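Left out: one protein chain. Kept in place: all the others.
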Amino acid sequence: MLIVMNHNATAADVAAVSRIVQGMGFRAEPIPGSERTAIGVLGNHGYVEDCNILELSGVQRVIHVSKPYKLVSRDFHPENTIVDVAGVKVGQGCRPVVVGGPCAVESEEQIVKTALFVKQCGGDMLRGGAFKPRTGPHTFQGLREEGLKLLAIAGKASGLPIVTEIMSPDNVGLVAEYADLLQVGARNMQNFDLLRELGKIRKPILLKRGMSATVEEFLAAAEYILAEGNDQVILCERGIRTFETATRNTLDLSVVPLIKEMTHLPIMVDPSHATGKRSLVSPMAKAALVAGADGVLVEVHPEPEKALSDGPQSLTFPGFEQMMKEIDRLTIFLQNG
Amino acid sequence: MLIVMNHNATAADVAAVSRIVQGMGFRAEPIPGSERTAIGVLGNHGYVEDCNILELSGVQRVIHVSKPYKLVSRDFHPENTIVDVAGVKVGQGCRPVVVGGPCAVESEEQIVKTALFVKQCGGDMLRGGAFKPRTGPHTFQGLREEGLKLLAIAGKASGLPIVTEIMSPDNVGLVAEYADLLQVGARNMQNFDLLRELGKIRKPILLKRGMSATVEEFLAAAEYILAEGNDQVILCERGIRTFETATRNTLDLSVVPLIKEMTHLPIMVDPSHATGKRSLVSPMAKAALVAGADGVLVEVHPEPEKALSDGPQSLTFPGFEQMMKEIDRLTIFLQNG
Amino acid sequence: MLIVMNHNATAADVAAVSRIVQGMGFRAEPIPGSERTAIGVLGNHGYVEDCNILELSGVQRVIHVSKPYKLVSRDFHPENTIVDVAGVKVGQGCRPVVVGGPCAVESEEQIVKTALFVKQCGGDMLRGGAFKPRTGPHTFQGLREEGLKLLAIAGKASGLPIVTEIMSPDNVGLVAEYADLLQVGARNMQNFDLLRELGKIRKPILLKRGMSATVEEFLAAAEYILAEGNDQVILCERGIRTFETATRNTLDLSVVPLIKEMTHLPIMVDPSHATGKRSLVSPMAKAALVAGADGVLVEVHPEPEKALSDGPQSLTFPGFEQMMKEIDRLTIFLQNG
Partner (left out) sequence: MLIVMNHNATAADVAAVSRIVQGMGFRAEPIPGSERTAIGVLGNHGYVEDCNILELSGVQRVIHVSKPYKLVSRDFHPENTIVDVAGVKVGQGCRPVVVGGPCAVESEEQIVKTALFVKQCGGDMLRGGAFKPRTGPHTFQGLREEGLKLLAIAGKASGLPIVTEIMSPDNVGLVAEYADLLQVGARNMQNFDLLRELGKIRKPILLKRGMSATVEEFLAAAEYILAEGNDQVILCERGIRTFETATRNTLDLSVVPLIKEMTHLPIMVDPSHATGKRSLVSPMAKAALVAGADGVLVEVHPEPEKALSDGPQSLTFPGFEQMMKEIDRLTIFLQNG
């Protein structure tokens, strides 16, 4: 529920309404705006009677929000959120960022070599999986803590912030020690205990859309993180599951401008997982930026044909370099638009 | 990888092959059969060279299994697994079971009343959610531990085993204290850390299919549990996400006979979540049994119109009673078939 | 739009309202019921102003139907429609029918042999494609008119009514000469010119659901046929297209009881195309009947391994015979229910 105050409501009015709301057992979150102040009511299960509230001084109207999210919506927070990842700014109005790296950390040589190359080509962050969610238990599950340590070495060598996946609430402390941006994978988008735990830390989160998540469910998942107090969340479209098998998933690029209308959070795109095909990564990365994405996440590997996972969708070094040149030109074009 | 031994291979042959496999860094799991012994090779990441193995005494052939599961497959384990839930047997050849109860535990009166009614109508187990996964954080999330205690009271009052959802690895101990059958919900089907934790306990697991999980991914998720040592797993089809919105999900009933061919594990069906409509629950429950399901899970509530969640798909008491009568007749018909 | 008359409205009232409606440029279709008469308004594009109508004598209220179908809905026609296919009755309350035959007519020997066997096992109609819709132009497209002639021979030899596909408005006359039930395939469900043409003939139509058609679109497609004057339409669920590839399509069996609520038309199920796997046909045929289907359509071929199309999903003769025995028992059970 959203309580919209009059243009000329006083701070005392706002405080009084907030006290009443708290007295009803809910949380009240004032949302000051340039034209009006609104008070978000959180913690209610279902409909809240509004007749008493409407009579309070300074109250203009009450909006019963049926949507499962509030803090992430533009209604509650009209200004764009800029997420700061160890100094790299992500969000509307910032230069779009490129996150590059292998699907999985495999060895020190592999990750350091890649990190240096990503940096050299102008990439902004290094990605690499240490904990890998795999369909079956009998395949490579990542180097785990050892992988985190190698990422730290590569991050230090290149100066790039580190992006890596977190799979379990138990590991939040461990991963947060090494990562500058903690990634929640598509399979865990509705792992609510994990989301709540990530809401309690003070590091930014990259939340990937679930394979069959609607836009509403995607934003509601982000709401779990914000509701615990962490508003440094970057969304990431990575393809949805459809009947089409010519690509690994179906990149739902239209949600980029749509989500920008609905939320103040930044959104990035992962064309590697979305398409599953190396040759489609660069065109879709550029299309994502033109559609308004705040950045892209791409897989790059020194020897994709020997990669332990996701080889066919990983760019080679020359492929990554070429894409970066084209993205550079495109970014300049877009910023002069 | 599966190493198939000759008909007349000796125990010494099997032991020798197993030692070699272990020496290669893998686990060897002998699978004695009535006609042949096979040795499952577990723990390999990718293809394993087989030229040395093929020359060992007693080896007939090597099957490179590309599937992400082995222990759950009929190849590895041809006989049907019967799962024992506090004395209630579930599986091929057993009388199909009916699990009834509300979506969420709401009060002692509600859950005890429902438990007694389910028991009186011939139901086999009581279901009820204490930990509820909800799309957004601002709606009812379940009574949590308090809910578990109410379930225990209702279980004791009715004599029915308890089925309830587990959402996080951290809560496995707590939930296992109260539940006879621990349910993994659709959203957590690929919460691999949770699955691994459940593989380490000695209570049966009800694993629901993910909303966009293929049959192969579903079986591979079960494999995570079996791989840790717990083979008491019941699968549950609960509808998949498709373009059709006339029903809440699309009940994929064809997978029941298909999964019976692929695995030895029992499979149940949840027509309440699948259809989302009260009037469709009874026809689809009966169709599920005819298709070969080992049981059904249905929602029933003393006052569905006041339910805190899933009211429209919950059966009323008279509706549940009528369904139970029809299922009784159908079960007798099927057993005489 | 639906104009509901008072309980005690006179025939003159109904006639007067109808005249007014016609004067507005629309068609008026009185729908006498046991308790009330309603007048369906057809031919309007969009919303119709109702203020004048509401003041007419005998008018109780006006229902603005936003659904794209009226004639097929239970609101307009509460009683079940029974379709008569050359003497075989199909619909709620009738014995469920079995339609058997090969995917395509291949030779006189093949189709006559199959027809005699279907008849001998108790099947009700013979199916066989003469015009075959194929994904690409370079594969077998059916024997066309020659196929129709062979169907006629097989129909005569066995005494079974003939079901065959019609693909084009131009061929309606030709196919109607040979077929007792004209089938519209999934790809043509929204071939509106074909549907209109079929609405003008006096032979029953079997309308298959499109691969990605919602229930509403399915019923609206049937509406095209009824709107032209032919109400002898049987619906047929044959699987929808989803992400799951373990079966050819996903059989959406829940729509059987759902569609029964929404429309008075009979509905059949085709488990052969839905599953694409021989072993799943019989269990899903029986599940369909328990869910309330008025009949099933299954593929059977004397030598499935040599079939020019759809071999893997065709039953063998022994398989068909076994399924018919089980369906017989089930039908008796259901009728005694």
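Order of writing sets the labels: A, B and C. Residues in every chain begin at 1.
Keep this in mind: a contact is a pair of C-beta atoms (placed from the backbone, for glycine too) under 8 Å apart; a residue touches a chain by one contact, two chains touch by 3 or more.
Keep in mind that what you see is a predicted model, and the values were worked out from it rather than measured.
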{"item": "Chain not shown, its touching partners among those shown", "value": "A, B, C"}
{"item": "Contact residue for the chain not shown (choose from C:Gly23, C:Gly136 or C:Pro318)", "value": "C:Gly136"}
{"item": "Per the touch definition above, residue among C:Val14, C:Val105, C:Cys121 or C:Met167 touching the missing chain", "value": "C:Met167"}
{"item": "Sole residue of C:Asp124, C:Glu223 or C:Asp294 that reaches the chain not shown, by the stated touch rule", "value": "C:Glu223"}
{"item": "Chain A, residues in touch with the chain not shown (by the definition above)", "value": "212, 214-216, 240, 242-247, 250-258, 261, 271, 274-275, 277, 279-280, 283-284, 286-288, 290-292, 326, 329-330, 333, 337"}
{"item": "Touching residues (missing chain, whole complex) on chain B", "value": "212, 241-243, 245"}
{"item": "Residues belonging to chain C that touch the chain removed from view", "value": "42-46, 67-70, 133-140, 167-170, 187-188, 190-193, 196, 211-212, 216-217, 220, 223-224, 227, 241, 308"}
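One rule holds for everything that comes next: only the chains that are shown with their structure count from here on.
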{"item": "Most distant chain from chain C by Cα centroid", "value": "A"}
{"item": "Between chain B and chain C, centroid-to-centroid distance (C-alpha), Å", "value": "37"}
{"item": "Chain A and chain B, separation of their C-alpha mean positions in angstrom", "value": "33"}
{"item": "Mean-CA-position distance for chain C and chain A (Å)", "value": "48"}
{"item": "Numbers and ranges of chain C residues touching at least 2 other chains", "value": "212, 242-243, 245"}
